[in-house]
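Left out: one protein chain. Kept in place: all the others.
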Amino acid sequence: MLRTLRSVLRFRRRARTRAERLRAQAANIDDLRSLALRRLPSGVFNYIDGGAEDEVTMRANSAAFRRWNFAPRVLCDVSQVDTSTTLLGRRLPIPLVLAPAGFSRMPDPDGELAVARAAARAGLPYSLSTVATRSIEEVAAAADGCNWFQLYPLRDRDLTRDLVRRAAAAGYQAMMPTVDMAVSGRRERDVRHGFTLPPQIGLGTILDGIRHPGWTWRFIRSEPIVFSNVIGRSAADGNTPVALADFINTQFDPGFSWQDVAWLRGEWQGALVVKGIQTVADARIAADHGCDAIVLSNHGGRQLDGAPPALDLVAPVADAVGDRVAVICDGGVRRGGDIVKALALGAHACMAGRAYLYGLGAGGEAGVDYAIELLAEEMHRTMALIGCTSVAQISRAHVAPA
Amino acid sequence: MLRTLRSVLRFRRRARTRAERLRAQAANIDDLRSLALRRLPSGVFNYIDGGAEDEVTMRANSAAFRRWNFAPRVLCDVSQVDTSTTLLGRRLPIPLVLAPAGFSRMPDPDGELAVARAAARAGLPYSLSTVATRSIEEVAAAADGCNWFQLYPLRDRDLTRDLVRRAAAAGYQAMMPTVDMAVSGRRERDVRHGFTLPPQIGLGTILDGIRHPGWTWRFIRSEPIVFSNVIGRSAADGNTPVALADFINTQFDPGFSWQDVAWLRGEWQGALVVKGIQTVADARIAADHGCDAIVLSNHGGRQLDGAPPALDLVAPVADAVGDRVAVICDGGVRRGGDIVKALALGAHACMAGRAYLYGLGAGGEAGVDYAIELLAEEMHRTMALIGCTSVAQISRAHVAPA
Amino acid sequence: MLRTLRSVLRFRRRARTRAERLRAQAANIDDLRSLALRRLPSGVFNYIDGGAEDEVTMRANSAAFRRWNFAPRVLCDVSQVDTSTTLLGRRLPIPLVLAPAGFSRMPDPDGELAVARAAARAGLPYSLSTVATRSIEEVAAAADGCNWFQLYPLRDRDLTRDLVRRAAAAGYQAMMPTVDMAVSGRRERDVRHGFTLPPQIGLGTILDGIRHPGWTWRFIRSEPIVFSNVIGRSAADGNTPVALADFINTQFDPGFSWQDVAWLRGEWQGALVVKGIQTVADARIAADHGCDAIVLSNHGGRQLDGAPPALDLVAPVADAVGDRVAVICDGGVRRGGDIVKALALGAHACMAGRAYLYGLGAGGEAGVDYAIELLAEEMHRTMALIGCTSVAQISRAHVAPA
Partner (left out) sequence: MLRTLRSVLRFRRRARTRAERLRAQAANIDDLRSLALRRLPSGVFNYIDGGAEDEVTMRANSAAFRRWNFAPRVLCDVSQVDTSTTLLGRRLPIPLVLAPAGFSRMPDPDGELAVARAAARAGLPYSLSTVATRSIEEVAAAADGCNWFQLYPLRDRDLTRDLVRRAAAAGYQAMMPTVDMAVSGRRERDVRHGFTLPPQIGLGTILDGIRHPGWTWRFIRSEPIVFSNVIGRSAADGNTPVALADFINTQFDPGFSWQDVAWLRGEWQGALVVKGIQTVADARIAADHGCDAIVLSNHGGRQLDGAPPALDLVAPVADAVGDRVAVICDGGVRRGGDIVKALALGAHACMAGRAYLYGLGAGGEAGVDYAIELLAEEMHRTMALIGCTSVAQISRAHVAPA
């Protein structure tokens, strides 16, 4: 009888795929966050989850969406709802870009490759970070989706140019310099955990690893983590542990300016997206410099604490330059309804980082799939319930201050 | 001596009716909610209590009432206070309609019949849901009050027409299509509990049942729960457990539109009430389509999270169409004072669902009686204390922003 | 040695008077509340501390003071600060009237006599309640201060007239009909505790009494509690326990109106103060009826939940009738600074009830002394720190919205 029971249990376990388990355990992105919190060592979770200083801006990013209600129209015949849109000349199933994220192999050994594959599968652009742990070429090989390259301008201009050329050669669709990181923000959770690159082994780290054996086992078996795009080409040798903030402050170029954007515009033939715009004035300058899109972003609240929530900028920026550049809203997106709100206020698309990273931490590649699926379903449902059958129909009349 | 003690205890138990026990345990609707929380399995309680996604709108519904204060007039001679009003041609003791609710036999085996009887006893309209667990005819037979029929427009138009004709035949006063449910909202408490119809038995369910033996005992002894109005007539066979959201999304008609309301207006001779209006624009359209009343409602926060609280719509909608249609405010009503506030802002009546469902869960039919009594007493007291002796006297001058 | 230690300890205990102990244990009125919470049976504490329904108005009363900041002027020479004022022709050391309170012998057996004596000692008016547990004559005999009589208009007009004449005969300075109690508010803490008059003995009451032996001992030794002013003269026989709300609803006159105020004006030669005004309109009517003062009051949030905080009414009412009647602000006063804020907005004085009742519960008559002393000291300090040396100097320029 015991054998029968065992076989049943084994059967149940096999029957349930990772995706099914995620579905049963997580009803939304916040639930994925809770799973990731359980599954990841705290240092890794906090690296994903944390923000700068008091995390005021980080919380404000999400809270900004709560300050808007919908104004739902009923009886509109929503038997067909189309969530797709066109961004930078490509048709996307939902107006969403996966944000760049460094160290994506920390939450899951498949890291950037897993995310890029999930994005490609969903038909969404994936933004590969300069400080990714997989190279431009590896990601291009793994996912033939439409990849964007996120560029941190480096002090070493040759290395910067090299990155641009490699991205072009690998068929990346867009080049996206991040301009809100002249110096590194102070993510104090990382400061407290002594988060370094490569991760430094200490007593705390070991205990944390023992408490999360699944993650540790996968981590130990995987290849060592390095900055795949810049290592060997920069001063960081990848062997001595270095605090992330120190790496940024020594390698990144705080002198990068609009003149350099003009230079980049000349170097790069594809779409140029400036990420980190936070004022209407700078949005105008970006448009004047021939940028194709701007990402309204405060780096997920990880750089300047006290920066305005991106959503608050959408309407004024869209009014000012929305006809000249695509306006992308980044920060705090946790629901499909959030995307609809940003669109109603004038955004052309949203960008989300933590949303998929929680998925990655909770369930690896399947978790990223599920995170995207959740946002898509929520967006579809929200559109139906406010009476919009296409993205074009979503207008400022569909929202009102809460 | 033990026998004496026992007889005393038994006497006490008999002496105290269910109604008296409720009175001693619950001073208000929130207390009834607490009792229901204790008495019901968590899946059942959460089905009643929960809302869509983050439940922002659900909480906002109640919070909206807190944003208004009264402006109480004193020394008005309130020795006679009359809380009654006329709605759709009927005199009601208080301006209240019992909202439609699916699955009312989950909190208590008497379910819809208990509620309908209590409503009839109190002289209030009861709205029977399309997805009720008692049929149109059963409810009509049990309660000769003034019943309304809540209509979910189904993909199967013949079945829809059939429902309308059955309601007419059974003497229902009003037909009330619900228009905020083109697709099912995501009530994540239900998603997490795997709430299905009929309820699926699993380890969690069994443990929950054991912890609530009173409910379980009554539930086991009662007839199996089915969709009494639509079962056998639709694709859902009632035997395979089906997630509620799936049922809605396969059976309900997301294509239902104002044209179909016009069709319904032709099919139905009684009062036509559109439930789920959430903008002034749609209120105008409803009035133009010959509706007799509109229910400002976001489905108790169970459909679109981020929908505006109904109370916030009352004043602008009443200003726009209050002279052409009756305006009913639904959502967040927990106090008689809430009803007075809605009336002051221009509503003709309120609708309440959870308020009586908590009563049903806390004490069955007697609990519904008590919930209605609480609201009526509170409304009476509030009117006396603001110096109004009739509903007609309640004016916008009696409230002010808090 | 043990004996020496004991004698020292005994000496310390004796050396510390009740007043000294209070000073050491309570730095402010809120601390007195905490002491009362510990010292009193919960039913008694909640009778003092609780408010109507959800206690929204009760909390709003205090919160209203937090919505104003001071605008402190410096370097004004505040070596002499005079907190005194004239109210209804009498010079008071601080602009404060002790509010009427029923059942004051519940928190302490000395009850109304203790409060009246403390008020007289401090030179402040004490308002004796119609439902006090000491009679008009007893209080007049115990305290030759300036007493006010709070009048609940009773259905029995002869009894009402009798009360007025007894107050006149006993030398009361002011007659103060309370007009916010046409019907009894629902204080749900009392409903849950089954608070009745006289207190009903049950298992809960007995256990509560055992947990508070000090209070119980004093309570048992003291005379039985009755409505001293109305008992024997009304239908309540004082022997059968009766819920307070039932007593109010059967004895009080909900038909009392402005006409009856005119009648009262004719019956009473002293100052006439109407307590419970909550709108500018009613303040104007009161002034037109020859009232000498009005008390802006929502009965401490014990009557209509959702009534506006009294402080919010001060400025508009003072603007409308401040030159014709004295405007008294009642509700939420817990600090001397609160009094200063009310004065700055236009009030002539404040009224406080719970503030001294917490003192009474915490330390009997000495507690009332201490509560008054705290408010006086705080008011003095606040005036010095905002640069006002007299009550006349306190102006609207000394406050600003927070």
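Points to keep in mind about this one:
Think of it as A, B and C in the order they're written, each chain with its own count starting at 1.
The definition used in the following text is that a contact is a pair of C-beta atoms (placed from the backbone, for glycine too) under 8 Å apart; a residue touches a chain by one contact, two chains touch by 3 or more.
Because the structure is predicted, anything quoted here is derived from the model rather than measured.
Note that of A:L40, A:I277 or A:A293, the residue touching the chain absent from this view is A:I277. Only one residue in the set C:A169, C:I206, C:A262 or C:A400 touches the chain that does not appear here, and it is C:A400.
Here one chain is not drawn; of C:A19, C:A71, C:A170 or C:V280, the residue touching it is C:A71.
Among the residues A:A24, A:A141, A:A169 or A:V183, only A:V183 touches the chain that is left out of the figure.
Of the residues in chain A, those that touch the hidden partner chain are 53-54, 56-57, 60, 179-180, 182-186, 188, 191-192, 194, 253-258, 260-261, 276-279, 281-282, 285, 298, 303-308. Seen from chain C, the chain kept out of the figure touches residues 24, 27-28, 30, 66, 68-79, 335, 337, 341, 378, 380-382, 384-387, 400, 402.
Just so it is clear, only the chains that are shown with their structure count from here on.
Chain contacts in this assembly form an open path, with each chain touching only its neighbours along a single line. Rounded to whole angstrom, the centroid-to-centroid distance between chain A and chain B, based on C-alpha atoms, equals 42 Å. Shown for chain B are the residues in touch with two or more other chains, of which there are none.
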